[in-house]
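Only a single protein chain was left out; the remaining protein chains are all shown in position.
Chains here go by letter, A and B, matching the order in which they are written, and residues are numbered from 1 within each.
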Amino acid sequence: MNRQLFIPLLVFVALCVLLYQGLSMDPRLLPSELVDEPVPAFSLPALDGGATLGAENLKGKPRLLNVWATWCPSCYTEHPYLLTLAKEQGVSIVGLNYKDEPAKARDYLARLGNPYETVISDEPGRLGIDLGVYGAPETFVIDAKGVVRFRFVGVIDERSWNKELKPVLDRLQAEQD
Amino acid sequence: MNPKRRQKLALIGLLVLGVGAAVGLTLFALKQNINLYYDASAVARGEAPVGPSFRLGGLVVVGSVLRASDSLKVEFRLTDCEREVPVRFQGILPDLFREGQGIIAMGKLGADGVVEASEVLAKHDENYMPPEVAEGMKDVDACRAAQKAMAKALEARS
Partner (left out) sequence: MIPELGHFALITAFVVASFQALIPLWGAQTGQNRLMAVARPAAFLQFALLSLAFACLTQAFVVNDFTVAYVAQNSNSLLPLRYRISAVWGAHEGSLLLWALTLAGWTAAVALFSRRLPREMVARVLGVMGVIAVGFLSFLLFTSNPFRRLLPDFPLDGGDLNPLLQDFGLIVHPPLLYMGYVGFSVAFAFAIAALLAGRLDSAWARWSRPWTTVAWCFLTVGIALGSWWAYYELGWGGWWFWDPVENASFMPWLVGTGLIHSLAVSEKRGVFKSWTVLLAIAAFSLSLLGTFLVRSGVLTSVHAFASDPVRGLFILGFLGVIVGGSLLIYALRAGGVRSEGSFELLSRETGLLLNNVILAVCALVILLGTLLPLLSDAFGWGKLSVGPPYFNTVFPALMVPLFFLMGAGAWLRWKRHGLAEWFRRARFSLALCLVLALGLTLWLGKKPMAVFGVSFLALWILAGVWIDLGDKLKHALSWTAGLRRLSRSQWGMLLAHAGIAVCALGAVFTTVLSEEHDLRLTPGQSVAVADYRLAFSGLKEVDGPNYQAMRGEFQVYEGEALLTTLYPEKRAYTVNRTSMTEAAIKPGLLHDLYVSLGEPLDGGAWAVRVYYKPLVRWIWLGALLMALGGALAVSDPRYRLARQQAKASLGKGVEAA
């Protein structure tokens, strides 16, 4: 038997193995989410220029932590519904202004209305990274102890609110009562 | 060495030399002509190099296209729904270049942060999104819809 003749076969097999491995990797796997972990410690200014905020500011009652930015087109879509939630249903929402310019963000709220109790200004994006945020908008449901209980990616509208977020928030509300 | 053997060696030598030259040329040409891909956020964060040409993908920001009135110069912004990058181009845009449409621009980043595009590519399909662009976004449809919504929201408020 002539060994040289196996070279093409071996090259081909090697190529197949490589290709198979490459194709079965999924590059879109997300970093582990923080569900059921407390919100990571942070110390960031409030957007309105007031106090420095930390993880303890998120304790006390169940609420939403909404990640938004002026560069995020979907946030414009989501915004009117957040206003409805805050004004008409009394949902407590904390904003996380992510990788944004504070001046632009303040202008955005002044022009479009402000649904947030407080807004954390995360200009360098540190907290966002710690939370595993990979885009905006993203919304976390946080319980009274400051533990992340649910993560929602995408635009909140009536449907996704009633189907996904509201049940979680209601349950947390019931746990507290 | 008999002449036959010598000729065979010469032939093999010739082949090795030729193939070697081809490999060298190939690697050289590859090195010169590999274009990396960056999305708008990466360019905005300053990850893209100033100088060599690369490909930039994103949605054409609604309301950002500015045509010069006396030439084929055009400026627009591209977004991956996180950040925006300004792009300048001179020439004829492809048929499917439209606001809110996913495109790929091939060009160089200038010191002023504007990408000078030498080529703008858009595929012939309404629902087509360049794959790199689509992968950079979580939800292509939402992002596109949002582009339109943003245009409307800003229009209504101003």
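Keep in mind that, in the parts below, a contact is a pair of C-beta atoms (placed from the backbone, for glycine too) under 8 Å apart; a residue touches a chain by one contact, two chains touch by 3 or more.
Please read all numbers here as calculations on a predicted model, not as lab measurements.
K.L.:
Tell me the shown chains the invisible chain touches, ordered by label.
P.N.:
Across the whole assembly, the hidden chain touches A, B.
K.L.:
By the contact definition given up top, give the residues of chain B that touch the hidden chain.
P.N.:
4, 7, 10-11, 14-15, 18-19, 22, 25-26, 28-30, 32-37, 55, 67, 69-72, 90-93, 95-97, 106, 124-126, 131-132, 134-135
K.L.:
Touching the absent chain: which residues on chain A qualify?
P.N.:
The list for chain A reads 1-2, 5-6, 8-9, 12-13, 16, 18-28.
Assume only the chains that are shown with their structure count from here on.
K.L.:
So how far apart, in whole Å, are chain A and chain B when each is placed at the average of its C-alpha atoms?
P.N.:
29
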